[in-house]
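Notes follow once the structure below has been shown.
Here the complex is missing one protein chain, while the rest keep their positions.
Moving on to chain A:
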């Protein structure tokens, strides 16, 4: 792809005078986050076009790229690519006066960052070091120093392929997430070279201990281990990064696969370095909580010059900054409304009397009624809010209509054009959309927000869509309660998305609502009750205090036991199908395939089958031991051919006897008094051979007394067997 414009002089602070063949600074902007965290909104609009303090997110990223001297940007679009392209085509960036050359690259089958970078590699547009950034990043950092460091390192060591930008941000001690709502990241960094040595963003919370490879310290006398750094997701990459993605086509996630992959791979020896920024701002909007946090940071001007009243964005109307961080467009109508601290109100918005607004962003051309209270909300464009509504920490998308008296509890997300009927309370963390919830939600984050071909859940979670405005009558409160809270109400339009199992507990983490007090108290209690007690038991290990009980070492045996129990169950199920008339041959076939898939031996099959047969005997009604014996004998007789199929050698027969012992001891103690009789019956019916019984008995000779009860019980039978065999020999 040709470079659209000639070189631009002077602007780039990062220009390296020493580079002879000057390569323009390039950037790859991913206009797709490859996750589902902004659903349901992203079903209708790509995340990079969502307004952040009334300006689409991608504007912030492009403005920053422009400010740090990037000359060519390749915008990779995937989901809603047309929308992104349309937006960019009409934006200032595409005008001939723009310094920055913006090119879109479109692909529809990319489902991850890895795929995107492979597409870009194939386009062969990247000629030198480039900046990899996602279109939802807000920053005002200066890149010159980081870029300089990166280039110098590259000169000395061509294996230094990547520099990632990090920033200090201490996660909360209770929630273990940063203020951006992202999980804490554990990083080990060489204090001298700043080389990244270890990266873990999905640390298992149940592990109290971080295990670092001992090789980490092999070459460095010291490393810094950080839990207080935030990954800004701004990376300076060398072209090799793209080819590495080509070579390892299983790399999907930039951090989880690529970064970690390079760190553990000591054959290729590629290195990743970090650059920490201190006074500048850089944050990626990963979830709703970071959306809220970054919005507030923008309003409080931490991102200067990317602030609401700075004429940075052409699309941004002339905002006026009042005291306490209140930004108002000049044509806002609000007579007696109280507008509290840190609020932005877009142009054309009308606010009714006695309404209270604080810590919120309100978009353009909204109509807000009287006595409305809005706190900590993000209200986009063309929203209508009728009188007496109460909104608390909610995201309200374009075109939403809230009828009078609606209450939005903290954490609610209302997607485009949702309508909520009168006096309805939308419970905390609800997500409401006109689009029905896709049924298959792959928990895999890589999954793209699907375009149009969504499968729809046909489930009770779908809310009655009363689109007609016919029933404007006063809502019958009791009826409403009956039909669950999850109603958007009479005259409402929209589906409430159900949360998935297990997700609900974590809903508060990523929501824009402040973490509820009860949750914090609960967490702090858990923190207290759940101390690092794992050391108590080590008191018994006198040798070394450092030996910590290894949590991973919970027996391999356990797993194995569960495994064989599962196998027993499977076999039993198969066997029961035989009872219902399936051909015995087929049963054998099925059990054989089970055996192969579970990696079991014939002996295991024999044991499992025997167990099933014995259980049959047990389930038949019986009142005395004798009856039980009769039942069992009948079953054994019936299935002896099947059993014999698996009793090909003495070993398997012994296995059956051992299984029988186990049954008597653990599974069905009713059999224990009958052990010897059933044993002799099995002998009689040629299921078990005399060799097997005798070798079982001799095997048991050395065993503990407790193990020998059944041998003792069958002593008579065994001696008889022995004598019989001697007699045979005499003959």
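Note that in this section a residue touches a chain if its C-beta (ideal position, glycine included) is under 8 Å from a C-beta of that chain, and two chains touch if they have at least 3 such contacts; residues count from 1.
Criterion: contacts and distances are computed from a predicted model.
Novice: UniProt names the one chain left off this complex as which of "Exosome complex component RRP41", "Ubiquinone biosynthesis hydrox", "Translation initiation factor eIF2B subunit gamma" or "DNA replication complex GINS protein PSF2"?
Specialist: Its record in UniProt gives the absent chain the protein name "Translation initiation factor eIF2B subunit gamma".
Novice: With the missing chain put back, one of A:223, A:236, A:282 or A:307 would touch it. Which one?
Specialist: Missing-chain contact among the listed residues: A:223.
Novice: Out of A:99, A:208, A:256 or A:622, which is the one that touches the chain we can't see?
Specialist: The single option touching the absent chain is A:208.
Novice: By the contact definition given up top, give the residues of chain A that touch the hidden chain.
Specialist: 168, 170-173, 176, 179, 184, 186, 188, 191, 203, 207-214, 216-217, 220-229, 279, 293, 296-297, 300, 302, 342, 359, 514-515, 517, 520-521, 524-525, 527-528, 531-532, 535, 539-548
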